[in-house]
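My questions will all concern the structure given below.
Note that this complex is displayed minus one protein chain, with the remaining chains in position.
Chain lettering (A, B and C) follows the sequence in which the chains are written, and residue indices restart at 1 in each chain.
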Amino acid sequence: MSLDVEIKDLSLSIGGTRILTDVNLRVPQGSFVTLLGPSGSGKSTTLNVLAGFLTPDRGQVLFGGQDVKDLPPGARQLGIVFQNYAIFPHMTVGENVRFPLVAQRIGTDHGKRVADMLELVKLGGFEKRRASTLSGGQLQRVALARALAARPQVLLLDEPLSALDKQLREAMQSELKAIQREVGVTTISVTHDQAEALSMSDLVVVMNGGRVEQAGTAEEMYCRPGTEFLARFLGEVNLLPVAPDGSCRPLDVRATDATGRLLVIRPEDLRIGRTDGPGFDATVTDVQFQGGTLRLEVSVPDSPLPLVVRSSYAGYGSVPRTGEKVRLSHDFSFLHFVDPAA
Amino acid sequence: MSLDVEIKDLSLSIGGTRILTDVNLRVPQGSFVTLLGPSGSGKSTTLNVLAGFLTPDRGQVLFGGQDVKDLPPGARQLGIVFQNYAIFPHMTVGENVRFPLVAQRIGTDHGKRVADMLELVKLGGFEKRRASTLSGGQLQRVALARALAARPQVLLLDEPLSALDKQLREAMQSELKAIQREVGVTTISVTHDQAEALSMSDLVVVMNGGRVEQAGTAEEMYCRPGTEFLARFLGEVNLLPVAPDGSCRPLDVRATDATGRLLVIRPEDLRIGRTDGPGFDATVTDVQFQGGTLRLEVSVPDSPLPLVVRSSYAGYGSVPRTGEKVRLSHDFSFLHFVDPAA
Amino acid sequence: MSATDLESNLRRGMRRQRPWLVGAGLLITVYLVVPMLIVVPASFTSGSFLQVPPDGFSWRWYRAVFDGDDWTRAFASSVRVSATAATAAIAVGTLAALGLARVRRFGRVLRPVFFLPMVLPYIVFALGLGQVAIPLGMDDTLWPLLAGQAVLCLPIAFLTVAGGMSKIDPAYARAASSMGASWWRTVWKVELPLLRRNILTGWLLAFAFGFDEVVLALFLSPPGRETLPAKLYTEASQNVSPLLASVSGLVVALTVLVALAVLVTRRVSAGGSRS
Partner (left out) sequence: MSATDLESNLRRGMRRQRPWLVGAGLLITVYLVVPMLIVVPASFTSGSFLQVPPDGFSWRWYRAVFDGDDWTRAFASSVRVSATAATAAIAVGTLAALGLARVRRFGRVLRPVFFLPMVLPYIVFALGLGQVAIPLGMDDTLWPLLAGQAVLCLPIAFLTVAGGMSKIDPAYARAASSMGASWWRTVWKVELPLLRRNILTGWLLAFAFGFDEVVLALFLSPPGRETLPAKLYTEASQNVSPLLASVSGLVVALTVLVALAVLVTRRVSAGGSRS
């Protein structure tokens, strides 16, 4: 039913501008892969090449080992959820979901299939509703039902949740993932929302400047970023240069084999405590309450840049004030370094 | 220089639909207040009333005690940063910032004031640049410089950071707050971004359905929400109903004076541990890696709904798997209850 | 409250500062309507000469229009010609709007071609059509006139449909094609239904335009089948009788009816898209 997807050495220029350069990507059968990147990184272009809306200059797009480069979008057995859903406004929900079945002359009992799909996305009985009477979340579900109706081999999601409110977006993340798992369709999603990418994907692919920067599981990418760009792009980070003697001020870390590189310390790896605790002295320069966590900036005598610390709200006892002296300690089980960007 | 702002019993209907109902609001002189709410809650409408673009049906808008209801926008001594900045594209940066000075015939040495303002927003020397050659972040700074050029008594921000990328948005939060503090202007911001509201504001005002739901500091609002709507709206929450006997399964909590109400437990108030630890048994049903924190859903024998737990990545030692048995404990210094929504 | 309502109210809020511009807008409206207000009352004169103000009130010249059958024949001829031309123009204009939307970059170059008929020297065009008709043996038929009017109506038809097309999210066509729909199914099931109100409006506007067209009608009407404006012109260049005013009054009434129909379709369309 579902196929693995492979992109090999893909390059694409539009109007003389190079958009994609040697993009390589393997999406295992049935997995959920997210392309993540800043705007202009080429993630949407990659999706459009997969969909067949753009033809690459060079390279291959393989669905289950077969090159689909010359197949038009409609012959690639794709389901696509568009950013604004593209639910046909002059049709009912049922007619929308039936559309791919009729267009591709699939099966005979369309009514049953449409009902099943609407059941899957929890919109059972919505067949007769006009698309224009639906809420954003309902439109999203219809778009998913329509994309899955023709039993596609590959499902493409273009910023699938970006048009939803925060509350709904978080609820839909779990649900979308659950449906994808149930159907088992190979899924490639494009998003600029890190939380969405990290929490939904089996594999995250970070793109930058038309290239694949790194691909891996969310944990790998976050804990062991391969480049400075990646370390800065995913979440917040403190990057401490390792001095020629292997020291890494202000931490009591020795890393003689990593001189000149940058130590990656996430804000939640640092602990803040009363001045009588362990660690080294620091002064709080900024406090942001972020609901559940506190984001602190602290200045340390030896470090030119302030360090960012994220701590649980409950951890410190009370909220530190700007200017307060605290003790900073750290707590990590391994050291990870990246090379500074050129 | 700066004035306090007060809204009294403001009501407004547009085209027969009630948009605002009895809105009351006090913004102390020099403070930074954010109006937060879901779309359609009336927060933008309130800002437009403050700006003078909309005339309320009833109620007063007081700047420093003076009713400005009959003053046109240009006479209210306002600075406004518009959502898409509205930087005049046919003018240079300098001409944009000079615009309010010339229009209001303020001072004589406009060149000096323009240079100062651009210095303030770290765009010194950009006077001659065309607006069309600037990046999004630079446009945001120009908009701020222009809004502050005429020394306004009140600064209004309409989703000031929503057009920026995540990285830039977070950097600008601190900077915008710092500039506001330096200038000392009373500032009212509208946003749908909770993180922005919680981290930047002296006072957060949550609106819902055209009314003020609650106003307070970020911590008050998060830790002691007054209504079920508010508890659910800000961050994630577990709401556990208190049984008639005062128990609150599955927690070992007794609250005989709060029967029928809901206990508010934030995901970070719950601790997850090995099965040999303290607390009660739970089964992990969903794991989302969110970069630095894990969001878990666990099912508990006594609770119909799964509980949401947020834990530091480092806390548990390794990432729990779906289906794993764990022990759940809790850790809070006070109990807070809300009434269930009607 | 929709965003449009808010927007409209924000602008309304600004209005109080700008009565000048609003006043100017109203004056212009009056200026456009005044010539109509002169001709129509003049048609109700009971005298024998066309004059302002009219000499008493009577339906005399309206009765005169329907007395002979030459005016009603001209009217019928006009309706037939402009309905056919409008239908041809809307068909071609719709095709063009659909086609050009698909080749946007190339379309940007082609688009001005559709404005050509608006700046076309009518007489030159009429002469050209007449010349083409002779070798084709069609100089005594309605075909040259129909073809010519269809061309002249084309901008109005094209612009109306293309305006609707530009408001249709291109993702609809992309979605249909990704679901395996042929281009034909996409046009027929997705795009044309979404454009149907624009197509109706475009037809009505093209019809009204063609109905009033004089120059081609004068040069290309076959003898005995001249259209109403052509007959009006011929009569007017001989003597200015109140009969002309009454015919004009009827034409204006028809035009206003068509304009109202356009308004209604636009209103309905706006209402539909707002809900």
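Remarks
Heads up, the rule we're going with is that contacts are C-beta pairs under 8 Å (C-beta built on N, C-alpha and C of every residue); 3 or more make two chains touch, one makes a residue touch a chain.
All of these numbers come straight from a predicted model, not from anything done at the bench.
Considering the whole complex, the residue from A:48, A:138 or A:238 that touches the absent chain is A:48. Only one residue in the set C:65, C:85 or C:232 touches the chain that does not appear here, and it is C:232.
Touch with the hidden chain on the side of chain B covers residues 51-53, 72-76, 78, 80, 82-84, 86, 88-90, 99-100, 103-104, 132-133, 146, 150.
Residues of chain C that touch the chain left out of the display are 7-8, 10-12, 14-15, 17-18, 20-25, 28-29, 31-36, 38-39, 42, 50-52, 92, 95-96, 98-105, 107-108, 110, 112-125, 127-129, 131-132, 134-135, 148, 151, 154, 156, 170, 173-174, 177, 182-183, 187, 205, 208-209, 211-212, 214-215, 218-219, 229, 232-233, 236-237, 240, 244-245, 248, 251-252, 255, 258-259, 262-263, 266, 270.
The rule is short, and it goes like this: only the chains that are shown with their structure count from here on.
Just count the C-beta contacts per chain pair and the biggest one is A-B.
Comparing the CA-atom centres of all chains against that of chain B, the greatest distance is found for C. Chain B has its Cα centroid 24 Å from the Cα centroid of chain A.
In whole angstrom, the spacing between the mean C-alpha positions of chain B and chain C is 53. None of the residues of chain A touches two or more other chains.
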